[in-house]
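Remarks on the structure that follows.
Every protein chain but one is kept in place in this view of the complex.
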Amino acid sequence: MSESNGNGAGAGFKSLRLVPRTDTEYKMKDFKSDQEVRWCPGCGDYAILAAFQGFLPELGVPRENIVIVSGIGCSSRFPYYLSTYGMHSIHGRAPAIATGLAASRPDLSVWVITGDGDGLSIGGNHLIHALRRNVNINVLLFNNRIYGLTKGQYSPTSEAGKVTKSSPMGSLDTPFNPVSLALGAEAGFVARTVDSDRKHVTSVLRAAADHEGASFVEIYQNCPIFNDDAFEPLKDPGERDMRLLRMEHGEPLRVGGDRGVVQGDYGELQVADVAEVGEDALLRHDAHRADPGYAFALSRMDYPAFEHVPIGVFRDVDRPTYDGRMAEQLAQARTERGGQDELAALLSSGDTWTVD
Amino acid sequence: MSESNGNGAGAGFKSLRLVPRTDTEYKMKDFKSDQEVRWCPGCGDYAILAAFQGFLPELGVPRENIVIVSGIGCSSRFPYYLSTYGMHSIHGRAPAIATGLAASRPDLSVWVITGDGDGLSIGGNHLIHALRRNVNINVLLFNNRIYGLTKGQYSPTSEAGKVTKSSPMGSLDTPFNPVSLALGAEAGFVARTVDSDRKHVTSVLRAAADHEGASFVEIYQNCPIFNDDAFEPLKDPGERDMRLLRMEHGEPLRVGGDRGVVQGDYGELQVADVAEVGEDALLRHDAHRADPGYAFALSRMDYPAFEHVPIGVFRDVDRPTYDGRMAEQLAQARTERGGQDELAALLSSGDTWTVD
Amino acid sequence: MTKQVQQIDRVIIRFAGDSGDGMQLTGDRFTQETASFGNDLSTLPNFPAEIRAPAGTLPGVSSFQLHFADHDIMTPGDAPNVLVAMNPAALKANVDDLPRGATVIVNTDEFTKRSLAKVGYEADPLADDSLSEFKVSRVPLTSMTVKALEEFDISKKDSQRAKNMFALGLLSWMYNRPTEGTLGFLKSKFSGKPEILAANVAAFEAGWSFGETTEDFAVSYEVKPARLPSGTYRNITGNAAISYGLVAGSQLSGLPLFLGSYPITPASDILHELSRHKHMGVRTFQAEDEIAGVGAALGAAFGGSLGVTTTSGPGMVLKAESLGLAVMTELPLLVIDVQRAGPSTGMPTKTEQADLLMAMFGRNGESPVPVVAPQSPSDCFDVAIEATRIASKYRTPVIVLSDGYLANGSEPWRIPAVADLPDLSVDFASPSEDGGEFRPYDRDPETLARPWAVPGTPGLEHRIGGIEKSDGTGNISYSPANHDLMVRSRQAKIDGIARDIPELEVDDPTGDAEVLVLGWGGTYGSIGAGVRRVRRAGGKVAQAHLRHLNPFPQNLGAALRSYDRVLVPEINLGQLAMLLRSKYLVDVIGYTKVRGLPFKAEELAGVVQEVIDRV
Partner (left out) sequence: MTKQVQQIDRVIIRFAGDSGDGMQLTGDRFTQETASFGNDLSTLPNFPAEIRAPAGTLPGVSSFQLHFADHDIMTPGDAPNVLVAMNPAALKANVDDLPRGATVIVNTDEFTKRSLAKVGYEADPLADDSLSEFKVSRVPLTSMTVKALEEFDISKKDSQRAKNMFALGLLSWMYNRPTEGTLGFLKSKFSGKPEILAANVAAFEAGWSFGETTEDFAVSYEVKPARLPSGTYRNITGNAAISYGLVAGSQLSGLPLFLGSYPITPASDILHELSRHKHMGVRTFQAEDEIAGVGAALGAAFGGSLGVTTTSGPGMVLKAESLGLAVMTELPLLVIDVQRAGPSTGMPTKTEQADLLMAMFGRNGESPVPVVAPQSPSDCFDVAIEATRIASKYRTPVIVLSDGYLANGSEPWRIPAVADLPDLSVDFASPSEDGGEFRPYDRDPETLARPWAVPGTPGLEHRIGGIEKSDGTGNISYSPANHDLMVRSRQAKIDGIARDIPELEVDDPTGDAEVLVLGWGGTYGSIGAGVRRVRRAGGKVAQAHLRHLNPFPQNLGAALRSYDRVLVPEINLGQLAMLLRSKYLVDVIGYTKVRGLPFKAEELAGVVQEVIDRV
């Protein structure tokens, strides 16, 4: 991103290269719709919504050029609360719908809102394909590690053994790590943030918008009704600094004040006391490495659960976008074959004959 | 696997713990069905079929306890040619069908046959979920990097830019690396082999059968009709030894005679001259590492295309299987609640009253 | 003060409050008390699609309606005689449903300026005469509860929360309900939290005493037990009854139950219920989506399990391709569609009957599938068993069409003796004595079912799949004649089930009615109640209800033709009507309302009368 001025035209996010700019100085309230917000009291979705509405003015694009596409789930009600264009589609299919929209309309800023069920259970396939294709969309996955809307069954990110309505003796499933999965699916931009840290959420949104192509953002989101305090260790002021690994490109990877990340024998990342290993042994975060192996290694650091949880941008690597390449092919074909009466020429292509 | 004697009872593959043994000394021909094999001349599927039929006697289980489930594609015709039980199901759904079968019948050896389209395109979601759940099935993915049965469209493993019937100006998609994807999906067993190397195929099948839980095997398969010689660099006697990285657990990773694999700054794996770096710098292959990061790094070695292609077992790590845990829960529930007239007790559970 | 006790024969009560107010639980408890007292009853819960929409708003209102009587009743009632409104939103959302003279019990504590404004009340309806048609009891429920719990060492929030127990106590007093059940329930619910338990019990008792002592409530009511056939009863919802029916089907057939399912409203509770019966060998697999759910069930069926999948409309359509595979492989499979209002996502918590034609025709190619539908919550049990019977005997997927109303509604159920349930035991194929080749598509000459050969059986190794099969051998076949034969054989197999199901019973008490009302599925109660009204008013009308939608009972055509007019009420745009017209060329009259709600008995009575008058 070239020097963002925080608002209005000229913000120049990379994913918005083809989107018109506006001079309107939007405020957060300009992105609130007239619909009453309907989540449970205390739901983490409120915080994410506020952060998102607060961030949108920064994009510097006309409100009408922003589209939010969601699936089904509590999280997927998001579009109703934004004064942009929106589609609250069907369960799991938002990445596919957004693909068609983004590929045909490079002048739009397209955001996909999904949940751990919507995006990783029924919609897992569309998600991984959208990521590998690098369609210019931003996917925000609200991970509350539970099915909220259907009242509390375990999800593909619920911890093994979790007792829920549908798993009275504990779930049998090993959960996905959404970041690992996205990296395994060739995602060019992968990040993670936490609902309650508005500043961090905003910084990650900014980075996502600045990535041309598919951006994948996992947002840890609390569901106070069916999975309360799932992320408590990362929020508790006494604990969180021992656990959160805030990744900043170019900076050493540190956990708390006195520990940092070093590399093990087989490339795995480990936390060590800085005093012991020395400052220089710490890995400097490099989100731009072409090889996703390092980002993948980072994604494995939260085992066992929440021991160390990297947040921020794991990977931010450019490659041509699907929609960009599609537009190029169309342009190239037009150059090569333009200049005729196209429809008439098409209809009478091939062997023809005339009857008088 | 405890000392395989190559055939007959007592082979003792781990995935077959609950499958009955047989004393029958099967021969390869015992696994041929009476159906005429119908692939194009020269298709790599023939070689895989032969290797598979040749391997099955080793399992040491009765033929009737083996089930092959496939989806749709040229590769998915596999079950017809085997004298076991089989289901040629619908496109992409074999992992789901096999999950139900394996979870309800621990006494069966269940094999899923799929293609790069069947397993990674339409069936991608079922595949990654079966892998994370660790259902006790063996998935063989025949990767010819093309849709064969529908006559030659690009697939999710086709190289970007590939010109096919549906991509006359070149495909826009970045391909999946099936091994990376499987690892990102928490697979416990991941391997790769090449159709033409029967010995290697057999060794990988053996290792897959010996893994309790979901095994994922990518098999490079030549489609002479629509994607001929896609793997030529790995088969050409002059070239292949420069490219193939044969992974053997506990052995140093070597490519050809004089080069080997070392670790880079950020955990990525690189090929170096042994003379330069010294024998000791070479990584010793460890398929049993709990952390999948190293296996993932290995999976990235074939970029750019086929520079170095690891074959063999990337990862082979045990964790409880889905079906095993399900059986345990059933047993536990029975212990805890057994001994009553169950159906009658169920029907009259809760508040009841009597009318005389 | 001894109060007057008035005898009444039936009453309809609706509890309404915020999603967070525990109205479903209150209604449930009151229902259990009523059930154990021996009344006949019928319930209708009604909750918002949101988990917990913002407090005090109209979309956040959750309600539970209960109809109980000293005689047998068929519906949860058209209009409540008593409304308990926990806040202004609950009042506003429900007041239009009340008949003149109804009793309204309001929680005055919540009628603050802010709460009133939130739902658009400009003036306090308790202060002006807008409720003058009703008997209004003003009870400061919240503050009285808090007061009653002063002694307890619990948070203010917790004492406020107990106000539903206060309300339950009050209503229990009003209708002379037995209280042991509720006290026992509280004990087990709060077993780990003795303080909360004590507080809830105290709130319940305070509500009861309040009724007993306050002048406001001069009368209490008694509804005598209903004279139901003798037996042991329990109250049951449709979803629970279907779950039990499936377990019973499994036990009766000897096939282990395998459920592959993905959660969806209003079907999820079947998954929840079945996941609790692992001790009976029930396997539940929460799949990644509906396709995997049905796929796994089919895989299990191939392996010899009773494969089941449960869902609702949007999930049902996703299963179509796998259902086609089940049709082609001719394996038993139960597919339970708990219908909800559509199309698309529609209104997930509302009921509808609009999936019938999809169940019949929603697959590519000629793909016939038997369809059955329960007519009441408890009937779900029998229908699940019947579906098991058909599926396992005919080796076919069977679709069960339940609906949101049946799923969540409840009624008393006379628990059957296990010995009275049918024997559904299944013969798997076994190797032929003469060692002849196994022919997986040789049909039973009577049922046209093919053999079910389960992996693990030596000598029966075979391959099945979705490509057209050769008659007999089951090998792939592209032969034109064979395809025609197989298409017709599959159809004939399903059509032939008509010989194996009961004839349609027409209830025509006078024997000379000219109008027949024919329904299917969840509308049985409302149609029955409507017909009853007409008959009580002297009208002659016959009633019949279809359980088997495909194939139809053999006598259906004759039955239709023996009446001058056939009225078919449906909660869709006339789907059964369309099937009847096409098959029998009878000009049936459709009556349709697609409101996401059951029909009202009164409304149907009117429609029936109109048709009678027109004959």
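The chains carry the letters A, B and C, assigned in the order they are written, with residues numbered from 1 in each.
Going forward, a residue touches a chain if its C-beta (ideal position, glycine included) is under 8 Å from a C-beta of that chain, and two chains touch if they have at least 3 such contacts.
Quick caveat: nothing in here was measured; it's all calculated off a predicted structure.
**Q** Using the touch definition given at the top, which of the shown chains does the missing chain touch?
**A** A, B, C
**Q** So which of C:345, C:473 or C:609 would be touching the chain we can't see?
**A** Among C:345, C:473 or C:609, only C:345 touches the chain that is not shown.
**Q** Which is it among B:150, B:270 or B:348 that touches the chain not included here?
**A** Once the missing chain is taken into account, the touching residue is B:150.
**Q** Please identify which residue in A:15, A:75 or A:99 touches the non-displayed chain.
**A** Counting the whole complex, the residue in contact with the absent chain is A:99.
**Q** Tell me, which residues in chain B touch the chain that this view leaves out?
**A** Residue positions of chain B that touch the missing chain: 36-41, 72, 74, 90-92, 121-122, 124, 147-151, 153-154, 156, 165-169, 171, 173, 225-226.
**Q** In the complete complex, the non-displayed chain touches which residues of chain A?
**A** Chain A touches the missing chain through residues 33, 35, 62-67, 69, 72, 79-80, 83-90, 93, 96-105, 107-108, 125-126, 129, 326, 329-330, 332-334, 336-338, 341-344, 346-348, 350-356.
**Q** If the hidden chain were put back, which residues of chain C would touch it?
**A** Residues of chain C in contact with the hidden chain: 48-49, 59, 312-314, 316-318, 320-321, 324-325, 327-328, 339, 341-347, 349-350, 352, 354-355, 357-358, 360-367, 465-468, 478, 480-481, 483-484, 487-488, 490-491, 572-573, 578-579, 581-583, 585, 587, 593-597.
The working rule: only the chains that are shown with their structure count from here on.
**Q** Which label fits the chain touch graph of this model best, line, ring, star, complete or other?
**A** Graph shape, chains as nodes and touching pairs as edges: complete.
**Q** Centre to centre, using CA atoms, which chain is the farthest one from chain C?
**A** Measuring from the centre of chain C, the most distant chain centre belongs to B.
**Q** Just give me the whole-number Å value for how far the CA centre of chain B lies from that of chain C.
**A** Chain B and chain C have C-alpha centres separated by 44 Å.
**Q** If you average the CA atoms of chain A and of chain C, how far apart do the two points sit, in angstrom?
**A** Averaging C-alpha atoms per chain gives centres 40 Å apart.
**Q** Check each residue of chain A and list the ones that touch at least two other chains.
**A** Expected reply: 121-122, 124, 156, 169, 173.
**Q** Two or more other chains touching the same residue: where does that happen in chain C?
**A** If we look for residues of chain C contacting two or more partner chains, we find 278, 288-289.
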